[in-house]
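Take a look at chain A:
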Amino acid sequence: MAKNEANSIHLQDLKPFYGSFQAVAPVNTTFASRAITAMIGPSGCGKSTVIRCINRLHENIPGARVEGKVLLGEQNLYGREMEPQAVRRRIGMVFQQPNPLRMLSIEQNVAIGLKLEGRPKKELAERVEASLRRAALWDEVKDKLRESSLALSGGQQQRLCIARTIALEPEVILLDEPCAALDPISTLKIEDLLLELKQQYTVVIVTHNMQQAARISDRTLVFMVDTSVARPRGLMVEEGETLQIFTAPQDLRTQDYISGRVG
Partner candidate 1 sequence: MSLTKNRQIVFFCFLALLVFLAPACGSGPAPTDMTKKDQPTVEAETAEPKSAPKTTNSFKPRAVKAKLTASGASFPDPIYQKWIESYKGVAPDVAINYQPVGSGQGRKNFFGGSTDFGGTDKYASDEELETFGKDVFHIPTVLGAVVVTYNLPDLEKIQFSGETLANIFLGKITKWNASAIAKENPGVELPDEAITVVHRSDGSGTTSIFTNYLSSVSKDWQTKVGTGDSVEWPVGIGGEKNPGVAQAIKQTEGAIGYVELIYATANKLPTPAIKNAAGEYVEPNLASTSAAAEGFLKTMPADLRVNIINPPEGEKVYPIAGFTWILVTKEQTDKTKATALTDFLYWSLTEGTKDAEALGYAPLPETVREKALEKLTQIEVAGKPAFKLPK
Partner candidate 2 sequence: MSQKEENSSFYEVWQRRTQHGDLLFGWLTLFFGLVVITLVFAIGYVVWSGSAEARDRFGFGFLFQTGWNPVKHNFGAMPAIYGTLVSSLIAVTLAGPLGILIAVFLSELCPLHLRNPLSFLIELLAAIPSVIYGMWGVFVFIPFFKSGIAKPLASTVGQWLPLFAGPVAAGRGVMVAGIILAIMILPTIAAIAREILAVVPNHQREALLAVGATRWEMIWYGVLPYSRAGIVGGIMLGLGRALGETMAALMVIGSAKSTIENSLFAPGITAAALIASELPNANDSLHESTLILIALVLFGITLILNILARLLVWQVSRGPVGTIRA
C-alpha cells in the first residue's frame, strides 16, 4: 500500500494563471492511486487547465504559470530542482484530439519516449508490442507497424496515443476528454482500457460526458464557472464518490448541471 500512497496526487492551493488572470479558484484535492477520478463541468470551467497543471504542461502556454503545489506522493512537482520533462516522463497524458506524431510510423510513435531515453533497440520492440497489446491495438496494427500512424482511424489513433503513454510505464495517466472526438464503439473500447489501467495507475480523466464519468470513475470532481467574480473563472464546487455526486449532489449547481438544466 505504500506504493499506492506514493502514486497519489495532491493539489494544494493550486492556482493556474494566464498572465495576470487566475483561471481557476484555488483547488485542494487528492487523486487516489489505483482509481479513476473524473473531472466534469461545462466548458470553460477550468477542468482542462487543472489537469494540465498536474504534468506541468500548463506552463507551456506562453504567459501561463502556476501558484501552489502539486504533490506526487511526497514530492512537490513544482519544486525548485524539479525538471518539467522528468515530471512529464512520469505522468503520462492523453489528449482530446488523438495526436500521433504525424511523421513517425506506428512503431516509432509508441517507442518515442523510450527512444529518447536511449533504451536499446531490443527493449524497444518488446515494449512496443506489450504496450500495443495492453491498449488492445496489437491485433489491428501488428502487420503495419511501419506504416504512418495517420492510416489508423480516430479511435485507433487514440488507443495508439494511450499505448505511447503506457509504454513509458508512468505512475499517473491523465486523460483530457479522450473520447470527445470518437465514435461510440471506440469510446467503449477506451473505457474498457481505462478500467484495466486503473489496476495499476492513478488515472485522472476530464470529460464533458456525465454518463461517461458515471460509468467509469470512482471519484468525481465537479467544476463550474464562477460568475460572481468580475472576470468569470473556474471553481471546483463539489467532490466526492461518483455514486454520491450523481445520486445525491450536495451543491445546487451540481444538481442543475447533472439534471441538464445548464450546459
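Selection rule: all candidates are chains of the complex that A comes from, given by their letters.
Here is the rule we use: a residue touches a chain if its C-beta (ideal position, glycine included) is under 8 Å from a C-beta of that chain, and two chains touch if they have at least 3 such contacts; residues count from 1.
Just so it is clear, the model here is predicted, and its values are computed rather than measured.
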Touching candidate - 1 or 2 - for chain A as found in this complex: 2
Sites on chain A touched by candidate 2 in the complex: 55, 57, 60, 62-63, 84-90, 92-93, 95, 97, 99-105, 112-113, 116-117, 146-148, 150-154, 161, 164-165, 168
